[in-house]
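Note that this complex is displayed minus one protein chain, with the remaining chains in position.
The chains carry the letters A, B and C, assigned in the order they are written, with residues numbered from 1 in each.
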Amino acid sequence: MLSVFSVVNQKYHRSPNHEITKCPYTSLVVVDVDAEVVANTRLSADYNVIALAAPAIASDVKPGQFVMVRVGTGSDPLLRRPFSVFEILRDERGRATAITLLNKRVGVGTRLLFKMERGHVVPVLGPLGRPFEPVEPPIRAWLVAGGVGLAPFATLAETLRTRAVDVTLFYGGRSATDLFYVDWFQRLGVRTVLTTEDGTQGERGRVTLPLERALRSIDREQPIMMYACGPEPMLEAVAHLARRFDRPSQVSVERVMGCGLGGCYSCVIRVRQHHGGSHFVRSCIGGPVFRGDEIVW
Amino acid sequence: MLSVFSVVNQKYHRSPNHEITKCPYTSLVVVDVDAEVVANTRLSADYNVIALAAPAIASDVKPGQFVMVRVGTGSDPLLRRPFSVFEILRDERGRATAITLLNKRVGVGTRLLFKMERGHVVPVLGPLGRPFEPVEPPIRAWLVAGGVGLAPFATLAETLRTRAVDVTLFYGGRSATDLFYVDWFQRLGVRTVLTTEDGTQGERGRVTLPLERALRSIDREQPIMMYACGPEPMLEAVAHLARRFDRPSQVSVERVMGCGLGGCYSCVIRVRQHHGGSHFVRSCIGGPVFRGDEIVW
Amino acid sequence: MVNPVDLSVRLGPLELRNPVIAASGCFGYGVEYAGVVDLATLGGVAVKGLFLTEREGHPPERIVETPSGMVNAIGLQGIGVHRFIREKMPELRDRGATVLVNICGSTLDEYVELARILSDVEGVAALELNISCPNIKEGGITFGCSLPGTHQVVSAVRRVTPLPVIPKLTPNVTDVAAFARAAEDAGADAVSLVNTFLAMVIDVETRRPELSNVVGGLSGPAIRPIAVRMVYECRQAVKIPVIGMGGIASARDAIEFFIAGASAIQIGTANFVDPFIWGKVLSGIAEYMTRHSIARISDLVGTLDTTAREQQWTSS
Partner (left out) sequence: MVNPVDLSVRLGPLELRNPVIAASGCFGYGVEYAGVVDLATLGGVAVKGLFLTEREGHPPERIVETPSGMVNAIGLQGIGVHRFIREKMPELRDRGATVLVNICGSTLDEYVELARILSDVEGVAALELNISCPNIKEGGITFGCSLPGTHQVVSAVRRVTPLPVIPKLTPNVTDVAAFARAAEDAGADAVSLVNTFLAMVIDVETRRPELSNVVGGLSGPAIRPIAVRMVYECRQAVKIPVIGMGGIASARDAIEFFIAGASAIQIGTANFVDPFIWGKVLSGIAEYMTRHSIARISDLVGTLDTTAREQQWTSS
């Protein structure tokens, strides 16, 4: 009897090629997984990496995409929280079984994720959003991460390194204790350039300082793609440098998101239109990754 | 600077003899303990016993008193839930360190308590309410428990047995799988009379059946005190039997409680007044234990 | 064997295959959700509020979370009625959606013009008149908070369209039932309620409003008990059907509105939390009806029993 209510549209829902033109950005197979917490590693007083068993998402997600996590049990907190997929975990046969999130404790939801014990089950919706477009050699990739903005770069770096792209990570934090996974990127063959605001690791100052120097010194003939994720003023600075040095960039923005699926219009960012002028684009489906020069800062 | 805000009234708060006449019912030292879950034993699909580290409450609570437990983290669920103190746990030196609750899963809050993992911290307010008045020999004590109404009788039976009172527990449940701790009571020297509605253990039917028989057969000269806790219609039936057989009774009622401290007037029950008539009494401070003949059913 | 339950509803001239409708502004133009839910399985899709022309909406921040709710001031960003008809209606028709177009105007003429335009569009099932958006100064709230205004806009639209007309009432009034009556008198086919409650959140560290628009509309489970009361009041006051909403997040909540007197319900905020809610609510309603031997959903509507209760004793 209940079969009349198989509301989930298997046809559209499962067909990976459907509607590719009409919804160019959103992932075509969005699923909601009751994901068990399989590990939760605290990196510092504020940062943790939480691993969630979600094969359907892990096997489908692309670098730069995000998930919406329901952190609470009742209706407070109510809304899901968006998180970039940090790592994809695989079983011994190489099958993607879980994702991890790099979580920074800033409020009620991220605090719940920070404390969450193994065995807890959280609904995870995804994969969502427009991913980064990975380049191919000879283009070099410069990843620019501010703080927790590192998150989408683990999978992006892996994809790029698989393609043998030359990758540099410019990574800035407040302090040495806010920089994580540096070895991990280095082992992958990623060059790392670190900055901290207090000078406790790498160069003292903002991550845009070494970035600007690098832009100045690199051969004009060498094509590069800049990828940036972090606080918006940093993204703006990167986009600005990109324009000054006439280099392309892709930036992943972080807007407050109510739904992650284009339903609420909360997550908009001002984007230039072809014919001049600008309009508000929903960053959950039109982004979170945009070309740096598209955005009106 | 903040010392001007030592709002908790140490004077009244700590002095056990203060206001004994004006607030005859409430416990005089009410504390709110951030209690760690030290054990959670599932007894069946619906029942569990959860142990909470709360020395200040454990060392002070009297049989029949209750605590108000904050089960959620955000504001949904909002209100605390009332629970009778089931057991008092002691360390090797005999100091009371923790209390347990006998929890039955019936809704959102009790479900959270059912699932709660060790290490979780829950605020527990208490001890609260008017306790049972334990009798002395030669008076015999008949405890009448319906389902989770067993909870206050563990500590009551201990107290009574310490006084060498002859104790019988009439204990009814839906089914054999709903009866717990029967051995425990037997080891304490408590006679047990069991009933289940489906006849899977003890007598088939309600607990008032053997109770009525016992009332009928016991020597009129033998003084007894009946204590009852369970669903309200059961309490009513017990009070009714008590009146018919002209025996005293104490019943512990379960009303929906908003605060547990007399602040909200949600938990009222109709009680007879000395001069005739009746009025609504707050069962959180006027009870939860009442004389069976006080209550207007 | 269990007989299938009948979920179809009739709201005056409007027939829906079931009583569960996606609330306006919480489901985009519907097409955004085509990958998650088969639009044809919904009772209806109330699309995002449309003006005659495109609107940019308010700058961010546009939403802020509150205890069991959220406050939004999107400011009715939208593509306008013409682009909607061109760009969205074909796909909505293709997918078999029952489309309720939520229309907004700054003036009476705009409502009339919108109604006229949409009356000729194939696949538009009904007009929901947004006379209650609290987020824009010029918007319909001036109609929605005055009884003559409500009567005026409903009758004006009524005169120009054969489509079912469903004014959507604001809860920010003293006596919502009076507005339902005004709408009924003016010829509305049904009323829907509630829209959001005017609300505000302040960032105490910066001492600024969290929303760029300063105030916005509160929705979500927090408002449900008020919305249920209002639906109940309207149900007593009018004969036309009431479409209820406000904080519905489960089959239980939907059923609560049916019992209070809603002939159909809408789900808004909860779709953000769980875009797969639709199947869960529909099957939950069917399960409830089966368990309570209710054959037709209409048999459940308005069945609140306000006589005193009695208690039963079973061992627990």
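General remarks:
Note that in this section a residue touches a chain if its C-beta (ideal position, glycine included) is under 8 Å from a C-beta of that chain, and two chains touch if they have at least 3 such contacts.
All of these numbers come straight from a predicted model, not from anything done at the bench.
The hidden chain, counted over the whole complex, makes contact with A, B, C. Remark: the omitted chain is touched by one listed residue; of C:117, C:186 or C:201 this is C:201. When the missing chain is restored to the complex, the residue among B:57, B:88, B:112 or B:125 that touches it is B:125. Note on the undisplayed chain: of the listed residues C:117, C:145, C:169 or C:297, the one touching it is C:145. Mapped onto chain A, the interface with the missing chain covers residues 74-76, 104, 106, 146-148, 172-174, 178, 197, 206-207, 230-234, 236-237.
In the full complex, the hidden chain is touched by chain B at residues 1-2, 4-9, 11-13, 18-19, 22-23, 26, 28-30, 32, 70, 74-80, 123, 125, 255-256, 258-259, 261-269, 279-280, 285.
In the full complex, chain C makes contact with the omitted chain through residues 66-69, 71, 145, 172-174, 197-202, 204, 206-209, 212, 214-215, 218, 220-226, 228-229, 232, 247, 252, 255-256, 259-260, 288, 303-309.
Here, only the chains that are shown with their structure count from here on.
Taking the definition of touch as given, a chain qualifies here only if it contacts chain A and chain C alike; those chains are B.
Chain centres here are Cα averages; for chain A and chain C they lie 34 Å apart. Taking each chain's centre as the mean of its C-alpha atoms, chain A lies 53 Å from chain B. Computed centre separation for the pair chain B/chain C is 46 angstrom, with centres defined by C-alpha atoms. Across the assembly, chain A contributes 74-77 as residues in contact with two or more other chains. Among the residues of chain C, those touching two or more other chains are numbered 67-68, 221.
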